[in-house]
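All protein chains of the complex are present and in place, except for one that has been dropped.
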Amino acid sequence: MSILVSGRIFSGFFLLISAIIILGMIELAKKGDLKLHLRRIPALDAIDEAVARATETGKPVLQHGGSAPSAADTIANYSIMNYIARSCARRGTPYVVAARSIQGMPVIREIVSGAYETEGKLEDYDEDRVIRFGSPEQFAFASFFMDTIRSEKPAFTFMAGGLSGEALTLCETAVLEGSIMISGATGQLAVLFASSDYFLIAEELFAAGAYLSGDPRQMASLAGEDYLKMILLALIALGTIFRTFGSQWLLNVVKM
Amino acid sequence: MSVILKRREIPIALTAFFALYMMIAYHSNLPWLSEKAQLTVDIQTFAQILNVMALGLGYIAIMRLHAGYVIRRVKHPQPWHWSLWLLFVLAITTIVGLPWGNFGVRSEPLQFIFSSILLPMRGAMYAVVSFYMASAAYRVFLARNKEAAVMLAGTFVVMLTNAPVGELLGAWVGNLGTWLLTTPSMGGMRGIRICGALGTLILAWRMITGRETGYLRGAAEEGD
Amino acid sequence: MSQSIWTKLSKIDRKYIFLVLWIAVLLPFTVKFALPLTISGLSRDFYDYLDEMPEDSIICYFWDVSFAGWSEMEASGIATLKMLFKLMDEKNCKIILVGMRGDCGPLPELTLKQLGLHPDQNPTYGEMYAHIGWIPGGSVGMSNWCKDIRAVNPNDWWGTPLDELPVMQGINDITDLDLVLQIESGGVGVVINQVVVPYNTPFLAVSIANNVPGNLPLLDSGLMTAQLGGIRGGAELEQLTKEIGVGNVNITAISTTHLAIIALMVIANLTYYARKARGEI
Partner (left out) sequence: MTLLETITAFTTVFGILCIYSYTYKDNPFWKWATNTLVAGYIGYSACINIDWLYKSILIPMTQKMNVIHLIALLAGLLWYFRFWKKHFYIYRYALAISVGSGIGITIAKTTRSNITAQIASTMLRLYGTGDLMGDFNNIIIVLAVFSTMTYFLFTVEHKGAIGTPIGWISKIGRWMLIITFGVSFGNVINSRMALLIGTVYNLTKPEHSTFFYAIGAIILIYLIGTDLRMREKSEPALTTNEQRVNP
């Protein structure tokens, strides 16, 4: 009887490697030894353009507040919220957040008022106008969000975090009202990709969150994830070569 | 006292302990530290019951929210009399659903609520999306550029594969659709799946080591 | 200036598109007709695996359908259940039904009632099949259930202790089961991770159509043995088991609605290119 359970060895080993890489990268980032470039993400560049267009037309910018503040995609949405709120405050563009989560409300308040404060435009910040609470329930919120779109007629709508079956209805309504639609999600990929103008595909959303927040630790874990991906890519390449030349060795190692 | 209890370190330590214990127990085969060890079973039972005990959170939150709407006689986001109706339905469902007297989840009244209100209406609610699907198909599925054209073509073939009417065009439609589904799309999905799993893995390590405390964010819910 | 027909078409009110869909979906329910259906390889594999189950197997059927998903999954849910009960009659297999979420306690009850197998209707309940309630607590709950069924569900759905049901004699944990099925509208992740990965139990999935592409990598890597997808899978299984039911009624409407959507797509593209040619865009 061995100490380790067979069939679980390689995945356990990978788990360990991932921990070492990620924590190592975060430590490096803390010391400030990490210089990172992020590849261009078109949807991110589009955010600036979209806010600029909203400023020109004088129409507001609308953002989906995301689901509970514990979800990863909602956390990424918060980083983007900070960014959009700041650029709206700077340009004096009207900005509206439609909040869905009761727990998320205090977090959203903190982020948006903080953004206005950083830009020195706290006098423009009217909480009742900027942050609107709909309903925590999926379709009740969807109908609230659509009402908001119809009454505000935003020039730019951003959605990310906690989107599921109702995402398409929100997207459709926004676009039909003439809004630029940028969204990001880890599910509902096909639907949102098709119906948004720009879409942050799955991991792109997290990368965007890390990039916009400028937090070196988030960037570090992004880089760590990339190293893990490269390890896996190398495994695939090597494994395929081994198999093609008739050796099962690497495959058996991975299946260990 | 409360200053100590308020510290973020306590919940982070709890997260780390439970997560690491479970992970190690899964891989180890020692008699006192394995998946089948008594301690593991106890911890899991504890966690399961704890999860179930969260059942009232959503309930209380909704109740407080709508009670607040009723008390303040609000017009937005919905006129308050709808909130009153919501509270009424909530009360009725709870009264007939709790295990007392002749009531309970298997009693006639709750069976009625389940089979003639919740089941059909929730299905219909989701099906509303299908109308928007039709509208989206009309609006977005334009071969504006190469990307859109390729996507459109893929969707087209798969739709004809899924609907029996596609077979009238010949067997090749079905074969092509199945090939698209099981070869390029399967590869793409696998790539997405691997990257998504890596993302969760990274997030998990950051939570365990206390570098990601987003889930502990949020403040007390403000009652109205 | 009067607008061209293309411009008008491109600005058509959404209500008319909705109307087209309404007509397409109601048509097959008013005018009955059927189209031939070729059985796909994926459904054939699913049927073959179940058909070749050895005698006296113990099969567990996990229910993981939300109320919302049920209107799609009804066809395949009932078809698989009928097939399982046929296995019970012919090959002496034992069938255990269990829900994976709160919604799925009453759903199997409703289905059993439709099939005439509800304990009130069928006195043989408990001998060869049972509905043992549902598993709360998500992944943790599932993992617990796999180690000790009675710790999570000491009673069946109607409150009878499991020890009093003959079918549950000698079934204590997941290793006593020969096959696991799951009908899902919310993903196979929990069963894959908590049942298949640790215990290597053969696993068949009955999936909602939009989860089918995402599940294929799992099928390809052998974690999932076979998959029955959506309403079409249900209709195909009905034909394979020769128990024509709701699936074959609804599949006709799939054809008409898909045709309507395709027609909308074609019109939209024609409009787009016509307007482009006229220099309107």
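By letter and in written order, the chains are A, B and C; residue numbering begins at 1 in each of them.
As a convention for this text, contacts are C-beta pairs under 8 Å (C-beta built on N, C-alpha and C of every residue); 3 or more make two chains touch, one makes a residue touch a chain.
All values reported here derive from a predicted model rather than from experimental measurement.
Under the touch definition stated at the start, the shown chains contacted by the missing one in the entire complex are A, B, C. Those residues of subunit C that touch the chain absent from the view are 10-15, 18, 21-22, 25-26, 29-30, 67-72, 74, 102-103, 105, 133-134, 136, 138-140, 143, 152-155, 159, 189, 192-194, 196-198, 208-210, 212-214, 217-218, 220-223, 229-232, 246, 249-250, 253-254, 257-258, 261. The missing chain lies against subunit B, touching residues 2, 5-6, 10-12, 14-23, 26-27, 42-60, 62, 64, 78, 82-83, 85-94, 97-99, 104-105, 110, 112-118, 120-131, 133, 137, 147, 150-159, 161-163, 177, 179-181, 183-198, 200-201, 204, 207-208, 215-216, 219-223. Where subunit A meets the missing chain, the touching residues are 8, 10-12, 14-15, 36-41, 46, 49-50, 53, 70, 135, 137, 139-140, 143, 146-147, 175-178, 180, 189-191, 193-194, 197, 201-204, 207, 219, 222-223, 226, 229-230, 232-233, 235-237, 239-240, 242-244, 246, 250-251, 254-255.
In this text, only the chains that are shown with their structure count from here on.
Central chain (C-alpha centroid nearest the global protein C-alpha centroid): B.
Spacing of subunit A relative to subunit C, judged by their CA centroids, is 31 angstrom.
A straight line joining the Cα centres of subunit B and subunit C is 18 Å long. The multi-chain contact residues of subunit B, meaning those touching 2 or more other chains, are 26, 125-126, 133, 135, 139, 141. For subunit A, the set of residues that touch two or more other chains comprises 165, 176. Of all residues in subunit B, only 26, 35-36, 41, 44-45, 47-49, 51-52, 105-106, 111, 114-115, 118-120, 122-127, 130-131, 133-135, 137-139, 141-144, 152, 156, 159-160, 162-168, 171, 174, 178, 181-182, 185-186, 189-190, 193 touch subunit C in the complex they form. Looking at the complex, you find that subunit C touches subunit B at residues 12, 14, 17-18, 20-21, 35-38, 40-42, 66-71, 105-106, 109-110, 136-138, 140-141, 143-144, 147-148, 151-152, 157-158, 198, 209, 212-214, 216-217, 220, 230, 232, 251-252, 254-262, 264-265, 267-269, 272. Against subunit A, the residues of subunit B that register as touching in their complex are 23, 26-30, 34, 58, 61-62, 65, 76-78, 125-126, 128-129, 132-133, 135-136, 139-141, 151, 192, 194-196, 198-203, 205-206, 209, 211-212, 214-215, 217-219, 221.
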